[in-house]
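Apart from one protein chain that is not included, each protein chain of the complex appears where it belongs.
What follows is chain A.
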Amino acid sequence: MRKGCSKLFCEDEHQFERWNHAVLTNLKAEFKRFKDVVVLSLMHPWERDARLLKKSLKKGHEQYNVIVEITCTRSSDQLLGARKAYHSLFDRSIEEDLASHIKGSERKLLVALVSAYRYEGPKVKEDNVRSEAKAFFNAIKNSDKRKVVEDDEVVRILTTRSKLHLKEVYEQYNKLSDKTIIEELEVDLLLKETVECLCTPQTYFTRVFGVALSGDANEDEKKALTRLVATQEGGEMKGVVAKFERRIEEKVKGAYKDVLVGVLAKDGK
């Protein structure tokens, strides 16, 4: 059989058919992706999020966006569940680990994001929306003197207000400026993702899907797709997934694709 598959196996100088190294590496990656999506999908969401948070913390700065994603796209009770699971799994609180391992201005943001237990009802105070949109406006205006992520008011608003309130602040800002908050935050990547996940989650999901399914996505970007598919439950993702169905059909292969499509179908998209 091996002799017939010249693409996969090649003749070695010691007279046996060796796996073509590049092909083997690819296969391993594909199977790992398959394994990852299965394991992630079956795990209890709280344990899943706790483990994801721990892993991102270990990996360091390039993975802090995962912390943002989890803390900002989960409901208040889901995030709380992750904190409980973290206690059980690691005998520490997530906030103490984040506070110990992250330095700088991002520490304040990330610790506060993980500690939030946001109100989820419909009530929004208009006065606060207006003054807080103004606070954003001022922080962005002064961003040449001080990074927006170091503005205490911006961090306070983003880490304590309800998502509905934040969406209204986002809208209100558009009345004050011809650029959106997200457009203004191109430099402050982590802060930008925070605002995206909280105020316009659809744009976040669309962006992650798009990058992961493009031709030159790196490992982390592809992993982001797996993670989103396995951890987001319908809701905000529905519209986004529909857009990418065809590309998933085209670009993703094999067992991994079957699982992806299966998981997406299960969530009733």
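Here are a few things to note about the model shown:
Convention: a contact is a pair of C-beta atoms (placed from the backbone, for glycine too) under 8 Å apart; a residue touches a chain by one contact, two chains touch by 3 or more; residues count from 1.
We take it that contacts and distances are computed from a predicted model.
One subunit of the complex is not drawn; among "C1GALT1 specific chaperone 1", "Annexin", "Acyl carrier protein" or "Protein TRANSPORT INHIBITOR RESPONSE 1", its UniProt record names it "Annexin".
Of the listed residues A:38, A:80 or A:176, the one in contact with the hidden chain in the full complex is A:80. Screening A:33, A:51 or A:161 against the full complex identifies A:161 as the residue touching the chain left out. Here one chain is not drawn; of A:112, A:190 or A:217, the residue touching it is A:112. For chain A, the residues in touch with the chain missing from this view are 80, 83-84, 87, 91-93, 95-96, 99-100, 107, 111-112, 115-121, 123, 125, 128, 156, 159-162.
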